[in-house]
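Can you keep this structure in mind? I'll have questions shortly.
Removed from the display is one protein chain of the complex; every other protein chain stays in position.
Up next is subunit A:
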Amino acid sequence: MKKGFLGIDVGSVSTNIVVLGTDNKLIKKLYLRTNGQPIDAIQNGLKKIEENLEVEIMGVGTTGSARELAGVIVGADVVKNEITAHAVAGSHLVPGVKTILEIGGQDSKIIILRDGIVVDFAMNTVCAAGTGSFLDQQASRLELAIEKFGELALESDNPVRIAGRCSVFAESDMIHKQQLGHSLEDIIAGLSQALVRNYLNNVGQGKEILEPIIFQGGVAANQGIKAAFEGELDTEVIVPKYYNVMGAFGSALLAKEAVQENDESNFNGFNVSDFDYTASSFECQQCPNHCEIINIHQEGKLVARWGFKCSKGENNQVQSSGK
């Protein structure tokens, strides 16, 4: 049987899984909606990826905002933040890349690389205007399939000016422009430009954006946004082949590296999708910090917990009741 590595990226909007061969070539990939249920998404994803998969998993890596959770469930060899995972994948697939623009479900990042090394990065802080969630929301308000969003934008001849600073104001601006009678194409193209401006002014502020530039993350599927980036930066923007699973791709590459160091994988096997995992939370009352604690149970047994600011959680001194 072939050997390979598993990379899992559990983000706010999508859960992505890839299987890479030992030659770093992609064997299988999967893009699923998380739908606010990360545990289910991981289990379903594992089930789907396992179907007809003739690969022996030698190592597994997790990333994304639910990386810790995913790591506990699958027995990850490496749990890495999404910035590093994206950078690893980007520089692997497009050697020599100098700028990575990444827009995901709820966050957006910019990663600056020089000679294959990350030298600077930024991530959106307080504002999610222009990320996938907002585009989703607007598409459903306009009763458009999100897949059509980008194509429509490309049909515009005369994009309107939309306020992109804040997603709430962008929406009211869009509604206003609709009421004035502007065409949908022009509004959507205008929105794409506004989001790109916002991205470059916020996340990209003060960053040296040099070619080659790649654009990845779920939003990279949107041709309109890609075109808007190219217009604003006045240069070509590459969307890599596996743009929507780059986090998972990077995480599989990292798993390979980790296993080389550790010699052995912690992978729990695909049967973890049959176990019953539940998460519960409580507010610890032992001190005035009132930490929000998360417990992860496997078949009713506590397997992991986090959220403590102090060390009480590590030795399970605190019961779930918080007393």
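Quick note on the criterion: a residue touches a chain if its C-beta (ideal position, glycine included) is under 8 Å from a C-beta of that chain, and two chains touch if they have at least 3 such contacts; residues count from 1.
Just so we're on the same page, contacts and distances are computed from a predicted model.
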Between "Cytochrome P450", "TLP18.3, Psb32 and MOLO-1 founding protein of phosphatase", "Nucleotide-binding protein (Sugar kinase/HSP70/actin superfamily)" or "Integral membrane protein", which matches the UniProt record of the unshown chain?
"Nucleotide-binding protein (Sugar kinase/HSP70/actin superfamily)"
With respect to the chain omitted from the figure, which of A:T15, A:T34, A:T84 or A:S167 is a touching residue?
A:T84
Which candidate, A:N52, A:T125 or A:Q179, sits in contact with the chain we can't see?
A:T125
State which residues belonging to subunit A touch the missing partner chain.
65, 80-84, 117-121, 123, 125-126, 206, 287-290, 309
